[in-house]
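Missing here is one protein chain; the remaining ones are kept as they sit in the complex.
== chain A ==
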Amino acid sequence: MSTLKSLDPRINRLNIPAEFGTSFSKTEKDQFITYEVFVQPKVDKPYQHEGIVHAPSEEMAFLFAKEQFSRRGISCSGVWVINTSNVKVSPFTENQEDIYDYIHQEIIEEANLNDKVSYEVFHLMKRGKQHKHEGQLEARSYEEALWNAKNEYAGEKPVMNLWIAKAEDFLKIEGEDFADIWDTLPQKKYRDAIDYKATEKIKKFKAEQNS
């Protein structure tokens, strides 16, 4: 079979067939499942939702998340990843209503209670923005966690959407043990616009052209 002829020697070395049909199909979950990624930009800042990665395991999800969401900027102090399926999501409220106004004591009355575990709670305050970590609390079910969240976190500003997940379902890379992972961020100035100054060179060039 003939191979693709390219201008580029690197492409030629790949020995790519010159002709492919137009059919191509991928198997289901060839790209794995998704993990939601939360990043803490600084020690005293809350974790914030940044997006997703596709990964076969949470360890791989962390590696991808680190590359994708924490390779830029000058600091990062932690990354959490969690399988998307493990996050419970509330409906959105309308007209500045508070989602906590819809959570009543009845929800815990019918809930199945298990052992007490920790839950992480995230708030969305405005459409278009990102969910931010509000805090951790203990509960014996998701329902109880919602009820406890209402008692602990409901405030003056309406919350329009809630995410809640068991703390044990997250892979959390943070704290002293991992601090050096992001140590080299400030050294990567070549990734920043500010490292490329040109005004002087252009000025000098123009002056030479005019003389």
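Just so we're on the same page, a contact is a pair of C-beta atoms (placed from the backbone, for glycine too) under 8 Å apart; a residue touches a chain by one contact, two chains touch by 3 or more; residues count from 1.
Simple rule for what comes next: contacts and distances are computed from a predicted model.
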Candidate names "Protein-glutamate O-methyltransferase CheR", "1,2-phenylacetyl-CoA epoxidase subunit A", "Phosphate transport system permease protein PstA" or "MFS transporter"; UniProt protein name, chain not shown: "1,2-phenylacetyl-CoA epoxidase subunit A"
Options A:V87, A:A139 or A:V159, residue touching the unrepresented chain: A:V87
Which residue of A:I11, A:V43 or A:I74 touches the chain not shown here: A:I11
Residue ranges of chain A at the interface with the undisplayed chain: 4, 6-8, 10-11, 14, 16-18, 20, 22-34, 36, 49, 51-54, 56-57, 60, 67-68, 71-72, 83-85, 87, 89, 91-92, 127-128, 130-131, 161, 163, 188, 190-196, 198, 201-202, 204-206, 209
